[in-house]
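Note that one protein chain is taken out, while the other chains of the complex remain in position.
And then subunit A:
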Amino acid sequence: MAIQILMPALSPTMEEGTLAKWTVKEGDSVESGQIIAEIETDKATMEFEAIDEGVIGKLVVAEGTENVAVNSVIAVLLEDGEDASAVENASAAPASEATVTDTTPAAPIQKTAEVGFEDIPDGTTFTSTTVREALRDAMAEEMRSNENVFLMGEEVAEYQGAYKVSQGLLDEFGKKRVIDTPITEHGFAGIAVGAAFGGLNPIVEFMTFNFAMQAMDQIINSAAKTLYMSGGQMGAPMVFRGPNGAAARVGAQHSQCYAAWYAHIPGLKVVMPYSAADAKGLLKSAIRDPNPVIFLENEMLYGRSFDVPDLEDFTVPIGKAKIWREGNDVTLVSFGIGMQYALEAAEKLADEGISAEVIDLRSIRPIDYDTVINSVKKTNRCVTIEEGFPVASIGNHLSATIMERAFDYLDAPVINCTGKDVPMPYAANLEKLALVTTAEVIDAVKQVTYR
């Protein structure tokens, strides 16, 4: 019986990858442990070893194929005594839906201004870009225009970024401006604060914001408070950025959302984009901002593509929410990956005749209260969605603000959909339960609309 060789999962969030290269060809004998292919994940290019021995009967997926789904058949291995006829049966199921690489970049899409892109001139073209690329582009553009901007963090330079966000920056800007640090968050955060005091504009990449807890004192006590303590003489013009919140199956210590933590601190700005356009525009604004900005990314969103306007200098103002979808029956307020559930819920609710207005806060500090309040005054109902813990969440704060500023407009209590009040479990089923879901958002909307 011929053996199917399946596309392996090589990172916690990998759902598909690129079969970069076969190192064997059909007819070759392979040993167990022999490297047979190179596979590019969202994080790195990995060597892939054969688990069994035999003869390569067929390479089902061609070299250079992108978007090969995990667990799809990529090759067939013939065991002793088998001939090519065995290949047919083995490669039949489960078929890969992969497509061969199209090396020409996607043609720009002509678009008219849509919701959330009001400020963009008519006739602007858009290019589909991943959040990862958008972040890199933002850093590269700002580094080109300002000599004092530099990037430091673990694996940002030679490794090209633990999540490949800084890919190519070392080549373009050199090691003076793209600095690999040792694993020493408290120390390098402090060094970056000092560099900012000294007139530079550091971008500090944390491999994840979970590790930034080691650096919390420098972020809060040194970066955020110095402007005030110096009576306005001296501050820290810098960006702390990196993935935040849950990835997939990485357990309690690597899965926390820190939006509410940082939102608590006067002296910081905090942004948490959902789309690639916002990631790019907000990161450029953050780098230019004379204040310390906490820039919360999300690993699950890095590989997702959105339309990014083809403008030479596209920025998004910090502190301004974006209305993704207009509606009349209920206001959904979210940010970051929570937007995914909000938008999905709105789509499904529309089928049931409930019209939801969806607001992406984008900035958590300062918060665009007016956009939220104006929407609630129109819809009279509100559900907030976020991935962080429920106690002292952003949703709690919005509920209080809505109560203070729009009490008489409310037809139902505000409901906060959040992550559950538990450390993130590892087991797949429990993890799913711990996260906020689209179904929970829909339920909440039905409660506030009394349906």
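Convention: a residue touches a chain if its C-beta (ideal position, glycine included) is under 8 Å from a C-beta of that chain, and two chains touch if they have at least 3 such contacts; residues count from 1.
In this section, contacts and distances are computed from a predicted model.
Trainee: What does the UniProt entry say the missing chain is called, choosing from "Sulfate transport system permease protein", "Pyruvate dehydrogenase E1 component subunit alpha", "Oxidoreductase" or "Lysine biosynthesis protein LysW"?
Mentor: "Pyruvate dehydrogenase E1 component subunit alpha"
Trainee: Looking at the full complex, which residue from A:P8, A:G168 or A:G190 touches the chain that isn't shown here?
Mentor: Among A:P8, A:G168 or A:G190, only A:G190 touches the chain that is not shown.
Trainee: Kindly state which of the options A:G33, A:G81 or A:G231 is in contact with the chain not pictured.
Mentor: The one listed residue touching the chain not shown is A:G231.
Trainee: Just name the one of A:G64, A:P290, A:P317 or A:P423 that touches the chain not displayed here.
Mentor: Answering carefully, the residue with contact to the hidden chain is A:P290.
Trainee: Looking beyond the chains shown, say which of A:Q167, A:N221, A:S305 or A:N396 touches the absent one.
Mentor: A:N221
Trainee: State which residues belonging to subunit A touch the missing partner chain.
Mentor: Counting over the whole complex, subunit A touches the hidden chain at residues 148, 150, 176, 179, 181-182, 184, 186-200, 217-218, 221-222, 226-235, 237, 266-267, 269, 289-291.
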